[in-house]
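Can you read through this structure? Questions will come right after.
All protein chains of the complex are present and in place, except for one that has been dropped.
Up next, subunit A:
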Amino acid sequence: MSGSFQAELVKLVRRPAAWLLLVIALALAVLFTYVFPYAGYAAGTAGPNAARGLPALLPDQLVGNSLGGLPVFLGAIVLILGVLVVGGEYGWGTWKTVLSQGPSRLAVYAGKLLALAVATLVVVLAVFGVGAVSSVLVAAAEAQPVHWPGLGDLLTGIGAGWLIATMWAMLGVVLAVALRAVALPVGLGLVWMLAVQNLLTAIAAPLLDWVAQVQKGLPGPNAGSLAAALGASSDTPGVLATVGGGQAATVVAGYLVAFAVVGAALLRRRDID
């Protein structure tokens, strides 16, 4: 298994698409969390995030600001990463090449999941990192004192972010295994994350009570509730406290495990072409 894990890490690190996704994730995080709100604040424009003003951009808000993207857009990016790591083997026909070398399917799969968990941790740490730098720059530009969140809050935030990101990556994994491809799982995953979730929240849930109840069990609203519980602004799409933070963390972890297990079962059972 450790050989498979190493092989997966090498493949991921050498894969240009993985770095492209990281760069896009960080660019989006900085632009929407810091650059646009700060520009709006500096210009005195009234806008959604501008309402919270300068204090929302300072280092002591780092945890919430870094988690805000994970329920939707950062989540979409790690979902793509999950699809790429597993779906690539179908797209290139490399399952047979790898499995002919002798490792069991589950060993290869476990190696992939571990490599993805490392990758999502890197993404989350990088988001916290660029957030820290951005907020310090804002503080310096506005001559504000720099106060960091406490170490406990910081670690809890990183852990929660990692949990949410890994759950989305596992959704990508299970879609890729189920559909044995790259393009369709990416497409369907994004439609779900960017369109369906929003439509449910914005249109269906306010009208129908049962939709609102179902929402409380879906991965997106739970990820949003977890982020909200740790200080993410509810002005961010997908961030909304529909359930408590503890319950949300449990549900997100449940989805993570369920996606991983379903993917494993499908991969084990089916023929490899």
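Of note:
Methods note: contacts are C-beta pairs under 8 Å (C-beta built on N, C-alpha and C of every residue); 3 or more make two chains touch, one makes a residue touch a chain; residues count from 1.
Just so it is clear, contacts and distances are computed from a predicted model.
Name of the non-displayed chain as stated in its UniProt record, restricted to "Protein-arginine kinase", "Pyruvate dehydrogenase E1 component beta subunit", "Diol dehydratase reactivase subunit alpha" or "ABC transporter ATP-binding protein": "ABC transporter ATP-binding protein". Of the listed positions A:Val30, A:Leu54 or A:Leu99, the one in contact with the omitted chain in the full complex is A:Leu99. Contact between subunit A and the absent chain runs through residues 3-4, 6-7, 10-11, 14-16, 88, 92-104, 108, 271-273.
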